[in-house]
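First up is the structure itself, then whatever we jot down about it.
Left out: one protein chain. Kept in place: all the others.
Entry: chain A
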Amino acid sequence: MPEFVLTVARFGFLILLWIFVFTVVGVIRRDLFAGVRSKSIVASPRGVGGAILQGRPAKAKRGKAARQLVVTAGQLAGTRITLGEAPITIGRAEDSTLVITDDFASARHARIVPRDGQWFVEDLGSTNGTYLDRGKVSGPTPVPLGVPIRIGRTSLELRP
């Protein structure tokens, strides 16, 4: 094997190794920016979140289906949960989908359930009650987009 080929292979390996490192960093970077919409853990003030969503009118118009559950007030403010087809349980119990640390919340406080593309909120017999906007939730109640669900000091709302 000529010396020249060996030298090329030696440095080529190092260069490609670093290109790999930067490719990985690139994937992570794209992931971070995709996360602004879907899985941000950083608390963003309400106005900022709204502005980002208004930047995508096409998506909001398309079905008006709720895509995210956003915590707008309380200790977990800024947490977003991307909605699937599974019900979301809320409470202090460790196995809830959204575990809230709130003195006024029960272990199993409420849940949010989808039916035919519409999400319903249902109180699970909590001590202090669940409120949809101003009204107390007594049975399964449909949740419109952007209307706050209040549990203790925590507020949540559905976003497209």
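Here, contacts are C-beta pairs under 8 Å (C-beta built on N, C-alpha and C of every residue); 3 or more make two chains touch, one makes a residue touch a chain; residues count from 1.
Just so we're on the same page, contacts and distances are computed from a predicted model.
Visitor: What is the protein name, per UniProt, of the chain that does not appear here: "Cell elongation-specific peptidoglycan biosynthesis regulator RodA", "Xanthine dehydrogenase YagR molybdenum-binding subunit", "Multiple sugar transport system permease protein" or "Glycolate oxidase subunit GlcE"?
Guide: Per the UniProt record, the undisplayed chain of the complex is "Cell elongation-specific peptidoglycan biosynthesis regulator RodA".
Visitor: What chain A residues would touch the chain not displayed?
Guide: Residues of chain A in touch with the missing chain: 1, 5-7, 9-14, 16-18, 20-21, 23-25, 27-28, 30-31, 34, 38-39, 41-43, 59, 67, 69, 75-79, 81-89, 92-101, 107-108, 111, 113-116, 120, 122-125, 139-140.
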